[in-house]
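Here's the structure, in structure tokens; my notes come after.
Note that this complex is displayed minus one protein chain, with the remaining chains in position.
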Amino acid sequence: MSANLKRSNAPIFWLLFGAGGMLSALLGPMLVFITGIAIPLGLILSPDAMSYAHMQAFAHHWLGAGFVWVIVSLFLWHAGHRIFHSLHDIGIHAGTTAKLICYGIPLVATIVAARAALVSLT
Amino acid sequence: MEVFEADIAVVGAGGAGLRAAIAAAETDPALKIALISKVYPMRSHTVAAEGGSAGVVQAHDSLDHHFNDTVGGGDWLCEQDVVEYFVAQCTEEMVQLEHWGCPWSRKPDGHINVRAFGGMKIERTWFAADKTGFHMLHTLFQTSIKYPSIQRFDEFFCVDLVVEDGRVQGVVVIETATGQFTLIKAKSVIIATGGAGRVFRENTNGGIVTGDGMAMAYRHGVPLRDMEFVQYHPTCMPGTGLLFTEACRGEGGLLLNKDGYRYLQDYGLGPAEDKPRNKAMELGPRDRLSQAFWYEQQKGRTIEGPHGSVVHLDLRHLGEAYLRERLPQIYELAEEFLGVDPAKTPIPVRPAVHYTMGGILVDGNCAAPLAGLYAAGECSSVGIHGANRLGSNSLAELCVFGKVAGIEAAKYAKSVAPGNTASLLKQAADAQKQAEQLVIRSDGTERIATLRKEMAQTMEDGCGIYRLGDSMQATCNKIDELKQRFKNVNVEDKSSVWNTDWLLAIELGYQLDVAQAMAYSAINRKESRGAHQRLDGFEARDDINFLKHSQAHYAGDGMPRIDYGEVKITKSQPGTRAYGAAGEKAEQERKQASHV
Amino acid sequence: MKPRAIGKRRPYVRPMAGWWRKNPYFVEYMIHEGSAFFVAAYALVLLVGLLRLSQGEAAWNGWLFALHSPLSIAGHLLLLAAMLYHAWTWFNIMPITLPPIFVAGKRLSASAITAGGVAATVLASVILLLVVWRLTS
Partner (left out) sequence: MVLPARRQNRKESRPAMSEIEKTIPIEVLRYRPEQDTEPVLQTFQVPFTDDMSVLQGLQYIKDYLDGSLSFRWSCRMAICGSCGMMVNGIPSLSCKTFLSDYYPAGLRIEALAHFPIERDLVIVMDDFIEKLESIKPYIIPKTPRALSEGEYLQTPAERDVYEQFSSCINCMLCYAACPQYGLNSKFVGPGIMALLHRYNMDSRDGGAEQRMELVHSEDGVFNCTAVGYCSEVCPKHVDPGNAVNINKTESAKDYFLRFVMPKGSNSGAAK
């Protein structure tokens, strides 16, 4: 065996994947329920819970803006990493294109979300 | 033919072979060691040993006790000087294994734990749950990887030794993956190929335990010593013969007949007490327990099953938690192979062939009469087991004498000059031709499986727990006949890559020679001792005529020549071999007598 | 170990194509890996919302209006199912990923770890709902 002992950079992506996976397992179902089902249908929460005023107030605080930014980016890092491996699983191996798409989208989304969150903050 | 130049060739990479290779490598890292095995080392049958390995550790124990248990257990057919060396080395070897990483079971204070074993006066059996052999083998194998001078030949099948100028100078091997032959030149050769239990029908042994090394040495004129002593383990799975370790009884398991009665008390092993008492009842030696089973069967007090009569090994009172901790493998074997939950139901067991006490004749330095040849482990007869081996002495043996063999073979290798490659190659070519003949010929009519089955059956019939002159004679005749028929054996597979049919045929040849040595040694021993018990007028031990080692000499197509060697007695004169209360009384008397 | 001679050997390497269809365990694995698409889809929905929010009230209301469409609600029901499935499979594999956890000297069983994960999700969901309810009422 010619072991390739070059250090893997995977821990960066693996940590992002793991954090996103854990976060989406803990909060994903309820978030989807709140934003996509409960509020539009007026279940439990008031229908204007996501009114512009509410949301602006929410995003105006660094905690609110940060929360959305973390959710959006980590969910995408999680998904990108998993999809990258699934491509390998079905026989599309670690090409540059696959890498660019799977990790490029989360990267771009992280930046875009950060910018949007910052805009909302001010 | 390819030639590989080694200083030492070790044939067999089980516990003894690995220990020998490591010892040789540590003796002198400049020595090139070829470690040859027909299977990957971790498949070797050491892996299946369950209960434990002996080594005196407790303050109230002593080397003398271990010595006396071993010599008495062997019915005084032991080389006492060798036993003395053995018991003195066991503990250090167990510590050595510990330092190499063996996961011995521990006491709460972190020291290693020991358990009781059959025939042992005081608890001195080191154990790693009930997978002791497995852990020892993997520890030795993985440790051997540390030594760059050990060059392994995994899945290389040894077909012959090459002998020239009166000394062994190498071995001829087949690479299983290609069918190609290699001559491994070596200045000394260590045989560590294990036992030959597969010559019997119902046995605890793996398929690879076919006596290869014994037969190879035997064919080159090295006597096989004490081959009539074949151990029946009393607690095995009906049908397959798979082993339920003696540790089951060491931990408190009971043997019951069909009436739920602890029948061992009827055979001089009592009295029956609730707690296990060393050297009594279920903790008696294996030969006595197997013999007691036989009598129970005669009396119709065993339980009839589809694979013959059984008795019950009862572990229920130990409880599931304790069993899972101490005997996890036994628990799973019972569940998976028999559908029995041992915490709820007794396990059906019967005796099966387990161990060959005899083997290649070697002295206390593991040296065979053929210069340059060494042997260690079950294939050898270094003289510590006598007529019956005590449980947990064999794992200790392979460490102690594996090491001795490695050191002695290294010494010898450094003392002699390399052999002449050209003439060795000529011998190797002959061996190749003979082996290939089995495949090349197309007129064979005898099926390997049929011959093997008939051999195993006749060995069981004639050389079982109890033996009769007539049936032993029938077995001798049958083996002679099978050896003739073997000349006409048919190897169906004519290919080169992984031709196991061919290797099975070669193994069968080995087995027939070993079986013949066993049967002829047995019929010639006209007494009863240890594992050799006769019912035809030779029921008693006869120290005047048979306190001797039998030695079987190979005679080609003819019947082996049997002669006898002296037994080395140093400090333990042959006495009455008694267990239970009778044993304790006898010991008292011996003590008093020696004080006078 | 001695390098093997080639001789007549011709080791056959089996193709991997379609490996995951050959065993129900692998089919399930591929399906739960596929939950990543749903996680990504939801993240993109939120990302668009965040962008819209930063673009002012009209943009935000447009996004909010879209969320009310039956198609969106149906889509979110699907997302919810996928998220729940993701959460379940995430915790189901968690016993393999965590170092052994000992409670009162006994090793926590795999099912206890999974149950713990599920309980954590339930708890986190309740808290999240309460927080949102507090913030918006």
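Note that the chains take the letters A, B and C in the order they are written out, and that residue 1 is the start of every chain.
Just so it is clear, a contact is a pair of C-beta atoms (placed from the backbone, for glycine too) under 8 Å apart; a residue touches a chain by one contact, two chains touch by 3 or more.
Values in this document were obtained by computation on a predicted structure and should not be read as measured data.
Participant: Since one chain is left out of the picture, which of the remaining chains does it touch in the full complex?
Facilitator: Within the full complex, the chain left out of view touches A, B, C.
Participant: Against the chain that's been left off, what residues of chain A make contact? List them.
Facilitator: Chain A touches the chain not shown through residues 1, 3-8, 10-12, 14-15, 85, 88-89, 91, 93.
Participant: If you put the missing chain back, which residues of chain C would it touch?
Facilitator: 1, 4, 8-14, 16, 19-20, 22-26, 29, 33, 93, 95-100
Participant: Touching residues of chain B against the unshown chain: what are they?
Facilitator: Given the touch definition above, chain B has residues 39-40, 42-45, 47-48, 92, 95-96, 98-101, 103-112, 131, 134-135, 138, 142-143, 145-146, 154, 177, 206-208, 239-240, 242-243, 305-307, 329, 332-333, 335-339, 447-449, 491-493, 495-501 touching the missing chain.
In this section, only the chains that are shown with their structure count from here on.
Participant: Roughly how far is chain A from chain B, going centre to centre by Cα mean, in whole Å?
Facilitator: Centre separation, chain A to chain B: 64 Å.
Participant: Could you give the separation in Å between the centres of chain A and chain C, each centre being the mean of its C-alpha atoms?
Facilitator: Between these chains, centre-to-centre, one finds 12 Å.
Participant: Going by the touch rule set out above, which residues of chain A reach two or more other chains?
Facilitator: None at all.
Participant: Which residues of chain B are in contact with two or more other chains?
Facilitator: none
Participant: Quick one: which bits of chain C touch chain B in the complex? Just the residue numbers, please.
Facilitator: 1-2, 4-10
Participant: Quick check: in the complex, which residue numbers of chain C touch chain A?
Facilitator: Residues 16-17, 20, 30, 33-34, 36-37, 39-40, 42-47, 49-51, 53-54, 57, 60-61, 64, 67-68, 72-73, 75-77, 79-80, 83-84, 86-87, 90-91, 117, 120-121, 124-125, 128-129, 132-133, 135-137.
Participant: Give every residue of chain B touching chain C within the complex, in rising order.
Facilitator: Counting only chain B, the residues touching chain C are 2, 4, 151-154, 156, 175, 177-180, 495-497.
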